[in-house]
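Just one protein chain is left out here, and the rest sit where they should.
Up next is chain A:
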């Protein structure tokens, strides 16, 4: 059972998540760079590539925001700001070692609710600009949500079922001996897929894809763009990080303290997702929809049934 973290953890959390997001973006930039322009020749070149996202962020800070005609600025701004806010709020139930900023008795449902907020936020951001392409991007993410959300919910329900609790701390405690990823592999894989889909990143970046000139982010420039795209990286870090307490045993591990294991495991999951992205093309939603509902939903239901039978016989 995690202890309550001190109050300053609430201040540190957004900063820690932001640092993790910058590092992840840097790693992705290095991989992208070597895929597009060949391996970095010198250490300096590699450093330049790794800091490209930071320099882009600084550039966006001073860039002029774009105004569009008859834009719904209230809803658009709300959507843009909600993405990082929802990511940080979801991160509040992430346990670091044996401590989380907050460990409510319904932490898993809270996490899911905050994801849903981010889901609505992307549509708002797409709607706000009064531009056809960004609206298409917003609608694409709604469709994407319908595809990934059901298997995702079943996957996290399975983890909660295995621990017989919706409290994240209890889920971690239940994995003292055996990680859930070992005896719930289907739920774990589905969770990783939906983590990518939730962050509308990698193979699931269709809502922001190039064929719609950037989709939901098409008309965003300057600070708006920084907040929105930065929020997306935060979402990726938080959703990837949440797979650690759900399936990878949280802070459990030999020798090292809990927080170090959490950090290591989160970094491993993020590295897997970022490197795995290069193997998959961008998925169209109607394709993933059919896969999700015809294959993943039955699969996760069977997984949940298996876990339920195991738990009943315990």
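One rule holds for everything that comes next: a contact is a pair of C-beta atoms (placed from the backbone, for glycine too) under 8 Å apart; a residue touches a chain by one contact, two chains touch by 3 or more; residues count from 1.
Please note the rule applied: contacts and distances are computed from a predicted model.
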Absent chain [UniProt protein name; select from "Phenylacetate-CoA oxygenase subunit PaaJ", "NADH-quinone oxidoreductase subunit J", "SUF system NifU family Fe-S cluster assembly protein" or "Phenylacetic acid degradation protein"]
"NADH-quinone oxidoreductase subunit J"
Touch criterion as defined above, residue of A:16, A:81, A:142 or A:189 at the omitted chain:
A:142
Given that one chain is not shown, which residue among A:176, A:211 or A:286 touches it?
A:286
Contacting the left-out chain: of A:7, A:43 or A:70, that is A:70
Hidden partner sits against chain A at residues 70, 72, 74-75, 78, 104-106, 109-110, 112-113, 116-117, 119-120, 123-124, 127, 130, 139, 142, 145-146, 149, 166, 284, 286-287, 289-291, 294-295
